[in-house]
Structure formats: C-alpha cells, structure tokens
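Here the complex is missing one protein chain, while the rest keep their positions.
Our next item is subunit A:
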C-alpha cells in the first residue's frame, strides 16, 4: 500500500530523511515513534506530498508520489490526514468542514455529503455538534471532527501526525478510542505519536526513528520487551520512567 524505497530528503544542507525503506501493507497500523526532530512527521508528510522527497522512490496505492505526471489531487482523495493542531476551518461549521471536500472534490451532492458527515460524526461520538463552529468545541472534540472530516472522503489510508500532542490529558482518551475503533475496522493507518499505550495496544508494527533514520521496525511485543538498538532502549526508558 505504501512503499518507501531508499528515500532521502534534504532541507538545504540538513539531511532530514536518510535512506528510508519502509513497506506498509493494506490494513496495517504502523506507529512511528522517536525523539523530536527525528524526521517522523516529515516521513509521514511525504506520503501525501505535503513534503517532497529529494531522491528515492515512494509508491502509494500503486502511484509514484513524486512523479511529474502524477495527479496529486487525485491521490490525496484516498489519503486522509489528521494534524496535531486539528486545522479545522474556523469560518465553517462542523458539518461544512466535513462536507467541503466530498462535494467539491468528489462531486457528491450536498444532501448525500451531509448524510455521510452525520454518519461519521455519530461514529466519533459528537453528532450533536454538527451546527457548531470549531471554536465552540473542546480540543478533543475538534480532533474528532478532524478525523470525521478525513473519513468522509472514504480514504484507503489515514495519516495521523501527533494527533493528541496538542490535547489536554483528559481528552486524549476520547481521540485514541476513535482511532482504536478505526484500526479494528481494518483501516490502513500511519500514526506518529508519543502515546506508548496506544502503540502497544493497537499497532501491528512499531517504527522507531532517530536522526532521520529508521533504527527499528518490529512488532510492539518485540519492541517494548527488548529493543535491539541502544538508542531505542534509551528513548523507551526515558519515556516510560519519567
């Protein structure tokens, strides 16, 4: 479904991603962890070309992401994305936030888009907020709207870029619950997070990154019990025993 082959990325002289090789199958939930500045977000953002790669090949759903002839807007229809800061459209209601892309990109009728939107709002547990503006919602509710907005396009892949990092501890759970539900239903998910509990419980695979390199790619059981790399061990001990 997603395949990085010898992918490199430079920001000027800064080498952000170094020889990334990663293959993610349909229905897999891959959690990417690592210290800040390790390139996790950058790697995930390459998948829908919010970042471009400098060299190497990245194939998503059979399409070469960085090929000049690739219709990126078409590929992006199938890839939902959830951001750290939600990025809801503040001038639109919750319902309008969710129906915009289906109506403008897929050409779905307004009525059908609204039905779909309500279905997913129900699914993330806040159907009663449909007519509200994003600023009237709590952080956790906003992030659940953002997830519903992504799902309304019926994507094949969902990307999560630190979805709970901007939330207060009490509302993290409600967002993680929605993500767990999604994972159980077989969605292909790539999740950048610091939530180790979520990683352990939900991930099929853990990818550990440091300084632009993938240091480990293993199952949660293996990873949490006995990380192979010293750097990963250090990271885990810091994050779990603070």
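Everything below uses one rule, namely that a contact is a pair of C-beta atoms (placed from the backbone, for glycine too) under 8 Å apart; a residue touches a chain by one contact, two chains touch by 3 or more; residues count from 1.
Heads up, the rule we're going with is that contacts and distances are computed from a predicted model.
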According to its UniProt entry, is the unseen chain "3-oxoacyl-[acyl-carrier-protein] reductase", "Glutamine ABC transporter permease", "Imidazole glycerol phosphate synthase subunit HisF" or "3-isopropylmalate dehydratase small subunit"? "Glutamine ABC transporter permease"
Which residue among A:30, A:53, A:101 or A:121 touches the omitted chain? A:101
Given that one chain is not shown, which residue among A:40, A:129, A:149 or A:205 touches it? A:149
Sole contact to the chain not displayed, among A:5, A:23 or A:85: A:85
Touching the left-out chain: which of A:9, A:40, A:76 or A:129? A:76
For the chain that got dropped from the picture, name the residues of subunit A it touches. 48, 50, 73-74, 76-77, 79-81, 83, 85, 87-91, 100-101, 104-106, 135, 146, 149-150, 153
